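Excluded from the complex is one protein chain; the other protein chains are retained at their positions.
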Amino acid sequence: MHIPDGFLSPAVWATLDLVSVPAVGLLARKAQRDLEDRKIPLLGVMGAFVFAAQMINFPVGPGTTGHLVGGTLLAVTLGPAAAAVVMTAILAIQAFVFQDGGIVVLGANVFNMAIASVLAGYLPYRLWAGSGWRSAAIFAGGVLSVLTSACLALAQLLISGVPMPRRLMLVSLGLFLVSGLIEGAVTLAAVRAIERLNPVWIRSPKDSGSRVLGAVAIAAVTLVAGGVLIASAAPDGIWSLVGKLGLTAQTAPWLHAPLADYQVNGLESAWLRKATAGLFGLVLVYVACFLTGKFIARQRSI
Amino acid sequence: MHHVVVERWSRRSSPLHARDARAKLGALLAFLVAISTTPPQAARAFVAYSALLAVAIVSARLPFQGLLGRAALVLPLSATFAAVTWWSGDPARAIALAVKSFISGLAALLLVATTPLTQLLNALESLGVPRPLILVVQFLYRYLFVISEQAQHMRLAARCRQGLGLDRRSRFYAAAGALGVLFARSWERADGIYRAMLARGFSGRFSPLAPARFGARDFAFLCAAVAASTAIRLAL
Partner (left out) sequence: MSPVIQVRGLRYRYPDGTQALDGVDFHLDAGECVALFGANGSGKTTFVLHLNGLLDGEGSVEVCGMPVTKDTFVKVRAKVGIVFQDSDEQLFMPTVLEDVAFGPVNLGLSPQKAAERACAALEKVGAAGAIHKAPYHLSSGEKRRVALAGVLVMNPDVLVLDEPTTSLDPPGQRDLVKLLRGLPQAKLLVTHDVEFARALATRAVFFERGRVAGEGTVNEIVQRFSWSRALDE
């Protein structure tokens, strides 16, 4: 889902902008290093491909069709860093040209759909591409990528104070799961079709990392995405956790300082607490994703 | 799809069109941040934001209705969320949600409707967005229409075959096959583009043509926009 402007509270979008900007910068540099300059047109054209691919309908149920979202497909063809850059470019075009998604919340959308989603979608492939589980990994990647981005978006909305009755939330989660399954099936079918045309286009990861570590990594990504959701539904939980860990004393001042002027404007402290808790949760997600990535990279280089 | 209406608008001329893209981008960000940080109860502030925006739209000499219609694309989504919010007993927040998303969307639309995408990208680059990303966006936009057209042809072809009475499973795999072909063509096109670039002496660096000039008027515009947004935010 592309979050429009006006939905997220300043603390949430500001944090995510702050997270996404350097992340995209790093990824762009990495993508360029991985792929040489020749790939700049390639990345652009593949972005256009993902856009255009939405016109190709996949029949999935009686009277319903689905289409490719693309993060996982891009990751297994271009590599995860390049895929994240392409997804970022797509989101930028959608926001600026097609008014799909907001401008100040672009960082949030990029984080959900270009960074976390692509990483989650690539992890299973990264780990099981060389095994008999390859197809399952691609499928799982598709499912995970959609679930991750949707759950993150939902969590950010909740943290921003958009209320969501429990029943509605269950329905949304069910829908996310269905879209995830569709994306998994479509991605797998697409990868197979592409491979039949020219197997070179599907990049195999140089070598697979440890399976156990991989399982841990996937669990981590899923848990943080799901965890954020739960945490944001009950922000007091995470807040008290922060307190228990004895973090409050150190974190509170710098978390509160930039928000001080909102308080002046009569915003109740419950909102502030929620926002801060959410902010903290999101930083946790980021750190977790980052560390997982680092860990896997280290594993690979050994 | 071939002619995005916004792009046609962006090539017109008006005082707002004439402003440097960086000034407009800065103004938009100030405006959006002001709106986003405005508490839901501040109804007068939202009226003032709308008035400010209306002034900008008038000076851009763009069709009012067309702009509003286009900006209304966000309404189904924000109306849904607003309804849920209202339903759970917070009408002020519900209205603020819908109003904020609509005004913000309209403001962003006004930027792209008065600024050709190339200028906007150059502005983003001079504000520090990494060059590779800018170039990817540029190539994406350039080939969006070319490849969408191919996809459209494939969709037509697929629809023509639908009469053959295939079951869902085989239609699913046919769609996957089409996707594969579209992928292959896109990839090969990218190779062709790169060859054409090399043939014309590309050595790994893009150099932009004439950089835009940031004049006194642009500066004045930026200051005015930031001041107005801040004033509304703080005073109302």
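Residue numbering begins at 1 within each chain, and the chains themselves are lettered A and B in the order written.
FYI, a contact is a pair of C-beta atoms (placed from the backbone, for glycine too) under 8 Å apart; a residue touches a chain by one contact, two chains touch by 3 or more.
Note that this is a predicted model, so its numbers are computed, not measured.
> For a quick check of understanding: of B:103, B:124 or B:193, which residue touches the chain that isn't displayed?
B:193
> Per the definition of touch given earlier, which of B:81, B:102 or B:141 contacts the omitted chain?
B:141
> Please output the residues of chain B touching the missing chain, sorted low to high.
Residues 2-3, 7, 11, 117-118, 138-139, 141-143, 145-146, 189, 192-193, 195-203, 207-210 of chain B touch the chain absent from view.
Basically, only the chains that are shown with their structure count from here on.
> For chain A and chain B, what's the span in angstrom between their mean Cα positions?
About 21 Å separates the centre of chain A from that of chain B.
> Show which residues of chain B lie in contact with chain A when the two form their complex.
4, 6-7, 28-29, 32-33, 35-37, 39, 41, 70-71, 73-74, 77-78, 81, 84-85, 87-88, 90, 93, 97, 99-105, 108-109, 111-112, 117, 120, 130, 132-133, 135-144, 146-148, 150-152, 154-155, 158, 168, 171-173, 175-184, 186-187, 189-191, 193-194, 197, 204
> Along chain A, where are the residues that touch chain B in the complex?
Going through chain A, the ones touching chain B are 4-10, 13, 24-25, 28-29, 31-32, 37-38, 40-49, 51-53, 55-60, 68, 77, 85-86, 88-90, 92-93, 95-100, 102-104, 157, 161-165, 168, 185-186, 189-190, 192-194, 196-198, 201, 262, 265-267.
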